[in-house]
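Excluded from the complex is one protein chain; the other protein chains are retained at their positions.
So, chain A:
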């Protein structure tokens, strides 16, 4: 990817008219990078019993038997769908591996009366495509803070494409009110430095952050993960820790290791 194209995308992320802004300064050379940030989120206690969902009146939902995905814990205790994002000093001006800067389209589909994926990460200006693979009507009700909120009907096989132009401070909730047990989250950021923990609890933020001070936020299903011990200190009320990232090759991760969460955190849910 050309330097030109990279800077266009970065400028778009900053909300600056992309076509003329600061190409020269950008080409002068990128600031030094840190490697990726990795870790694994683990529930430090017995795995909770998955709750049963009431699939409602729709035949296709009763048949699909959607399960409660609000607390997905693997056999080894890994916690899925924790969202981790970086913030702090001017991340948006940072270059990264070119593949991170390619804008893409993100599909959020309704399948088996569940949203897939549970968490969508995108960068400001990227497209969110809403689809419905079920034989029943869904609606998609998204409450944003910086982007316009919407609540639209999505018939079987329907497709709606939206562009989300503003970065959000945290993941926005998405609901289907015809099937209120359905839930998804969408996080829009200005930069690509965000990740979702996978089924085994692992996460990786891509290489390319500036070396030096940054802040990481840990969040799960509408709540900041507060009080989680990490090698860089305990997360604060808003799920944050400060990190000092060393200069590193893209192949050398900054490892946070296993981050253990007290199961009492989820007790009252």
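Simple rule for what comes next: a residue touches a chain if its C-beta (ideal position, glycine included) is under 8 Å from a C-beta of that chain, and two chains touch if they have at least 3 such contacts; residues count from 1.
Here is the rule we go by: contacts and distances are computed from a predicted model.
From the set "Tryptophan synthase alpha chain", "ABC-2 type transport system ATP-binding protein", "Cytochrome c" or "4Fe-4S dicluster domain-containing protein", the protein name that UniProt assigns to the chain left out of the figure is "Cytochrome c". Residue-wise, the contact with the chain that is not shown comes from A:139, picked out of A:139, A:200 or A:230.
Against the chain not shown here, chain A presents residues 53-58, 135-141, 143, 145, 148-156, 158, 160-162, 169-170, 175, 177-181, 222-223, 237-238, 264-265, 267-269.
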